[in-house]
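Missing here: one protein chain of the complex. Every other protein chain is in place.
Letters A and B name the chains as they come in the text, with residue numbers starting at 1 for each one.
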Amino acid sequence: METAPSLFSLYFPIVLMAVVAIGFVVTTMALTHAFGPKRPTKVKDDTFECGIEVKGNARSPFSVKYFLVAILFVLFDVEVIFMYPWAVNFRELGLFGLIEMFSFMGLMIVGLIYIIRRGALKWD
Amino acid sequence: MQLFHNITVNHYLVLSAVLFGLGAFGVLFRRNAIIMFMCIELMLNAVNLTLVAFSKMWNHTDGQVFVFFIMVVAAAEVAVGLAILMMLYRNLHTTDTNVLNKLKF
Partner (left out) sequence: MLSEYIFWFLSFVAVFSAAGMIFSKNPVYSVLSLIVTFFAVAGHYFLLGAQFLAAVHIIVYAGAIMVLFLYVIMMLNLNELEEEKKSLYTKALSFFAGGVLMLVLIAVVRRTEELQLIQPAVYNADLGLTQHLGKVLYKEFLVPFELASVLFLSAMVGAVYLSKKDLA
């Protein structure tokens, strides 16, 4: 059974764009590696060629003050995803869809007010 | 039944069974709470893949809408779960589940 009008023809423009983009990056990088002269020295291979001496590991724990902002971003990100299908069908859904989305957004705004009142967005 | 050339819905079921099994195995095998969390995400994704394959099979959108809601649940779960993990790390300085075996500390 033929289920789809050939996948390749459907996505040909996207595939072409991806091939061109990746191909450009790969060929330029390969060419620079092939033609560029390489004379490595100890100083050149340092992490910072000039400046302070490198100490320890690059992956040391650091305090991400905006960690809570990142957590809340995930929630609001998924919430915005819900708005794409709604926006596309906005005219067709009419007033009903508007009320529907407003009651959804209402609870999200209650959450946002809670977050702000709790001072969760303050970094200090 | 064939979804597209030579690929039946059973192929997708086997693939998601393998992914789900890997996720379940990872939860049992690793003792690091973050990796276990990621394995749970993998299992959720395996189920999502099944739902999308079935949606294609029946030519019905419901399966894809379910995937939507599973994403919502995954996001909420990650937000609360990672907050719990951060609190545990602040208090106990570990994410090893061999240490985190008490509910009260």
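The criterion applied here is as follows: contacts are C-beta pairs under 8 Å (C-beta built on N, C-alpha and C of every residue); 3 or more make two chains touch, one makes a residue touch a chain.
Given the structure is predicted, the values throughout are model-derived calculations rather than measurements.
Counting the whole complex, the residues of chain A in touch with the unshown chain are 1-8, 11, 57, 59-64, 67-68, 70-75, 77-79, 81-82, 84-86, 88-89, 92-93, 97, 100, 103-108, 110-111, 114-115, 118-120.
Residues 1-15, 17-26, 28-32, 34-35, 37-39, 41-42, 45, 48-49, 52-53, 55-62, 64-65, 67-69, 71-80, 82-87, 89-90, 95-96, 98 of chain B touch the missing chain (whole complex, contact as defined above).
The rule is short, and it goes like this: only the chains that are shown with their structure count from here on.
Touching chain B in their complex are the following residues of chain A: 1, 3-4, 7, 67-68, 71-72, 74-75, 77-78, 81-82. Looking at the complex, you find that chain B touches chain A at residues 2-4, 68, 71-72, 75-76, 78-79, 82-83, 86.
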